[in-house]
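Structure provided below as structure tokens; questions to follow.
Only one protein chain is missing from this complex, and each of the others stays in its spot.
Naming follows writing order (A and B), and every chain is counted from residue 1.
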Amino acid sequence: MSPGQLLAVLELVGVFAFALDGALTAMRAAHLDLFGVVALGVVTALGGGALRDVLLGSLPPASFSDWRYLFVATCGALVAFWGHPLLRRLSRPILLSDTAGLSLFCVTGSAIALEAGAGPGQAVLLGAVSAIGGGTLRDVLVRRVPTVLTGGLYAVPALLGATIAVAGGRLGADGLPLALAAGGSCAALRLLGLRYGWHAPRARLVPRQLDEPGGA
Amino acid sequence: MSPGQLLAVLELVGVFAFALDGALTAMRAAHLDLFGVVALGVVTALGGGALRDVLLGSLPPASFSDWRYLFVATCGALVAFWGHPLLRRLSRPILLSDTAGLSLFCVTGSAIALEAGAGPGQAVLLGAVSAIGGGTLRDVLVRRVPTVLTGGLYAVPALLGATIAVAGGRLGADGLPLALAAGGSCAALRLLGLRYGWHAPRARLVPRQLDEPGGA
Partner (left out) sequence: MSPGQLLAVLELVGVFAFALDGALTAMRAAHLDLFGVVALGVVTALGGGALRDVLLGSLPPASFSDWRYLFVATCGALVAFWGHPLLRRLSRPILLSDTAGLSLFCVTGSAIALEAGAGPGQAVLLGAVSAIGGGTLRDVLVRRVPTVLTGGLYAVPALLGATIAVAGGRLGADGLPLALAAGGSCAALRLLGLRYGWHAPRARLVPRQLDEPGGA
């Protein structure tokens, strides 16, 4: 499999995982009907990549010009809609599909940015944007504070995965092993963070500041 | 009237309808002052078209480079602000202006996408994005779950109207009758769906899944 084909396959697996995740969220958070479930699945799956392509200026986004994206995203949402009794057997299906999408997109997003001519620093950032964007749109649409702001380690694993992917590519590492190492590190850090409740320090606010008047 | 002129007129009528709708929503949902009403009206009216133009890569968006858009959107919002006692005589003014905007934008959005060189499938999608985008931004800004996720048939009528417009254009149908057929089908499906409470099937969730822990 050529590097380009590998990238396309991983990207579509990520689309599928995020579509599953968005559709399961739609059923759980808002008890939406079939069209709402598909709509939220598609936005979650394609939103991060579309945001990356807009910021790269490579328009129209791949998810609009290549029909496989919309097809795979719709399939993922329909699998979640009809298959959720089976999915229950997997423990924590939302969590796992979200982590899979995050890990795949930070790798593919940074590779696509490099291919489009971005520098290494921008590629890391755009990889993280691809990974985080879809879930953030999902959370805004169902009116939750986005996971990236609250969910323990979420942006940091995406930045780690993208950094490994970009640095490994510079050092000449091979496609599939590098993708596994980068995506695996992202997934491991995300899941370990959730398992052990890792989070960064919080500011100790003096209560008086909390009800300061006139804040815009 | 040439096809280009017809398109521009229909687009501006859609802008007016969505500005009316956004401004009425602002007055009802949040009791905003004049500037807030105009701001929400303008975002609702211009948001869908701007999103379409960004995804097409035809930047700056028409709504920024052509002053008539902002002028018509502001007028629509001001008509809603000062004319709402008269608008009450029309039954359900928010519903009707939202449906008018949806029906006009799915037709004009797909035509503009075709003119910019998009393929027929992308033109259908971008027509739907134009139609749905403004109302979705409106709902996010006043903190409602977007209509496209919850409001019965909303994306489906937009996709239907855009499909008729694109397919009819390929078959050589004339401008105005085709626009009427496409927009009319969209409006009819939207209004019938609301009238008879049509919605797609919902997933039957087993309650235990609802409070599954650890979902991201």
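Throughout what follows, a residue touches a chain if its C-beta (ideal position, glycine included) is under 8 Å from a C-beta of that chain, and two chains touch if they have at least 3 such contacts.
Please read all numbers here as calculations on a predicted model, not as lab measurements.
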Point to revise | Sole residue of B:7, B:128, B:141 or B:164 that reaches the chain not shown, by the stated touch rule | key: B:141
Point to revise | Selected from A:4, A:85 or A:121 as touching the chain missing from the view | key: A:121
Exercise for review: Would you write out the residues of chain B that touch the absent chain, in ascending order?
Suggested key: 21, 25-28, 30-37, 39-40, 50, 54, 57, 59-61, 64-65, 67, 70, 81-82, 84-85, 88, 92, 94-95, 98-99, 135, 140-143, 147, 151, 154, 194
Practice item. Mind listing the chain A residues that contact the chain we can't see here? Key: 54-57, 118-119, 121-122, 125-126, 136, 140, 143-146, 148-150, 152-156, 199-203, 205-206, 208-210, 212-216
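Just so it is clear, only the chains that are shown with their structure count from here on.
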Point to revise | Interchain centroid distance [CA atoms averaged], chain A/chain B, Å | key: 28
